[in-house]
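Next up is a structure, given as structure tokens.
Apart from one protein chain that is not included, each protein chain of the complex appears where it belongs.
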């Protein structure tokens, strides 16, 4: 039984880690910190966790308390991980960070898209990007993992097989996506009250959403040449779930059979990715670590429409983090994770 | 007080007409038919209407009963209008059809997209397309109006100003849109139960949705050259509301100021279209006849992202039908209609 | 055209007043204050109002600015009205307060249920309680109206006919009710985020909800003897709507026909209350000023179950306030109000 910590356990991704780890046979939560909620019972904030964490309170972060842990999940807001991770790496076996702090290999992208220079740019090269379906070898035994963003995971799973197979152009791509409201985090904001979000769909982060360079980085890596996307996220009235609908241009000669084969081959051995007919449905992945993918060639207009659905807190965040932790620690990759969500 | 009829009043667009007409100072509902619900009290099916239609039942359609009415709204399912409208036109002053039966000017598109030949193709040329913001002159005093589809209205309002001003290419356009569940109509279906739709987003009609040729027809008309779009509708968990997010390619030299001016100019005098900053929000139009539009040029990738939100039963159907009826009957265009929806 | 003001226009009841008054033929909004949002465009906070209030900003409250208005609506949080209303009454023709500040005739109930002594207890006797269906004569030409709470309105409309007819005991009554989330107001709180409220039902204010003494006051008044209720409100995942399910004990000899007659007679002449079979449905009243009522005698167990559905922002707040304003100003009671909500 490996001992793990969660730094920033009081947010939604932290709470989802607590949920997943309560059912994980090989990992035990030794420490769960939440500075803004320190001292508060876990079950006060998350009554859903009362059966498994009835006696526990959120701890204040204390470096000594994590010393010697096998692995620590960092579920802090973006920017906060940079301050903690360098020290953490000296204390624990491995770190899986769920923020954006170690996702971009090019430090110059941080000031451009996140508004601030990276404080430990040298560490970026040491971080493995936590998308096992595309970059598994990097993750085996990794000591620093950057868990991908939810939108970048959905976009990458929908587009990477086509780019890897050379079937589509790497530029001119449109990624139009929707997310459930939990993607905006636990703190109450005017835009995420029930009354604001219920019955509403709206786009946000138009042209400038921070996940854009991360999507481009992954697509560039699989394409082997610079990829470019316009990305439009939308907020939709549901708690969990994400769907990316991606539009790319087939290269001359690409057939529907090529498209189908590229996707089928890419995921034939992947436990957490299913290729589905028609359109994937976000609800089919709710509460699980599954991603569902489909791709269609429109011969009439010369577009390929490829889609990916996942749970933004599952495969889009905490589920993926556990999957990566399993790989980092040498455990079977799917330990403690499920492909089956709650339905309905 | 003009006398009007509603044929097919028991569906959602029919019920919305009943709601709007109860508050219309110049139109009186003389006849409301609903063959599948004939004899049933209106208030049994729509308790929301009990205060205004407490004593009324849905009638069986009877040609004699509509004789001499000033105008009839046809809110029948697609295909059914073709059978009724030719006779209706001899009996009543004007017909506003809410189905797709008279939307496409080219009869050949019906077998291709709707699976059946049109039975009265000669009538197509006589129908005015009911989008006053683009084609108002055709609607003044019209005797046959084809009310536009909800998606085509949203896509046209987002894209037409750019095409008309010659700022974007008419092909290679992506229309990615979401709709509330009322767009699927009142009858219970496995895909529209609460448990299926709640918490779910899924695409449907991939590559082949019937509104595609209608979108292209309108864009072609305003561009003056053949337009082409790939169109992906999605179902989202809300009752009402529609958002179209449209991606088009600016022609060389187009600036952000050009884009802003094209949209502002197009709608400066339009009571029911507001240009908004950022992204429109479907909820801001809920229950009203308003459409909210925004447009943004992405210089980084060379795309224009333009969006339109509306209520699929309001400006997307019954509200637009009343607006057209006003024009057909020579009433002030906005009579009985509101720009303000219920919020929250 | 009478000139009115809204003090506290930036909250949900204020915004609903703005919506209703935009369509009111005899009232014009001369002033709309919102101290916390002063200077902000109305349409920034409520994009739904852009079509009618596109140029207006929320004002800071300035006594001089309201001088001479025919009527002012106070839509401030509880407690704030007491500080403003005494001065306001000298400046304007009439005041309709939507808070709890003038609802309870017995000043001693304020410290007990609201935690603070009333600062102008002498004014309580001058306030007319704004439930026209029960106390219409008090409201004709009133200069100070206390708009009722949403739960008290629903409970009173469900129970008053039975108590007035002497059919049920005035004690031992259970009022179990649900409310949409807008009842909690616009400001973001941890309990009213989308993620907290979606998919959740929970009771709140158990045994001590502030609307309890107001319910008892109204029932006592109609019963002519002290009434007592246990009241349990619940939050349910919808934006608007309220249902009160009330349990009372029939006095010896009460028959089902007595129950039906009492309810039917009470509301036979009421434009905004409909008696419905089975159970009322909150959605049937959404966006309107309607209340739907039903009552059933259970001979097996000796309980009467009576129910009332309404829109908490309509008949439960701003709709009722406009209805009372009409009465205060001598206008036809239903001017500018609708019995038809948006459906679906």
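Just so it is clear, A, B and C label the chains in written order, and each chain counts residues from 1 on its own.
Keep in mind that, in the parts below, a residue touches a chain if its C-beta (ideal position, glycine included) is under 8 Å from a C-beta of that chain, and two chains touch if they have at least 3 such contacts.
Computed from a prediction, not measured in an experiment: that's the story for all the values here.
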{"item": "Among shown chains, those touching the left-out chain", "value": "A, B, C"}
{"item": "Contacting the left-out chain in the complete assembly, out of C:35, C:138 or C:200", "value": "C:200"}
{"item": "Among A:22, A:65, A:107 or A:207, the residue in touch with the chain that has been omitted", "value": "A:22"}
{"item": "Contacting the left-out chain in the complete assembly, out of C:23, C:79, C:93 or C:344", "value": "C:344"}
{"item": "Option touching the unshown chain, where A:36, A:225, A:255 or A:342 are the choices", "value": "A:342"}
{"item": "Those residues of chain A which, in the complete complex, touch the missing chain", "value": "12, 15, 19, 22-23, 46-52, 54, 182, 199, 239-240, 271-272, 274, 276, 280-281, 283-288, 290, 292, 338-344"}
{"item": "Residues of chain B (touch criterion as defined above) contacting the omitted chain", "value": "12, 181-182, 186, 188-190, 192-199, 237-239"}
{"item": "Interface residues of chain C (partner: the chain not displayed)", "value": "172, 174, 176, 178, 180, 195-196, 198-204, 206-207, 228-230, 232, 234, 236-241, 243, 245, 247, 278-283, 286, 296, 298, 300-301, 303, 305, 307, 309, 344"}
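Everything that follows uses one rule, which is that only the chains that are shown with their structure count from here on.
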{"item": "Label of the chain whose CA centroid is most distant from the centroid of chain C", "value": "A"}
{"item": "Chain A and chain B: spacing of chain centres that average the CA atoms, whole Å", "value": "38"}
{"item": "Cα-centroid distance, chain B relative to chain C, in whole angstrom", "value": "36"}
{"item": "Averaged-CA centre spacing for the pair chain C and chain A, given as whole angstrom", "value": "45"}
{"item": "Shared-contact residues (touching 2 or more other chains) in chain B", "value": "199, 239-240, 280-281, 283, 286, 344"}
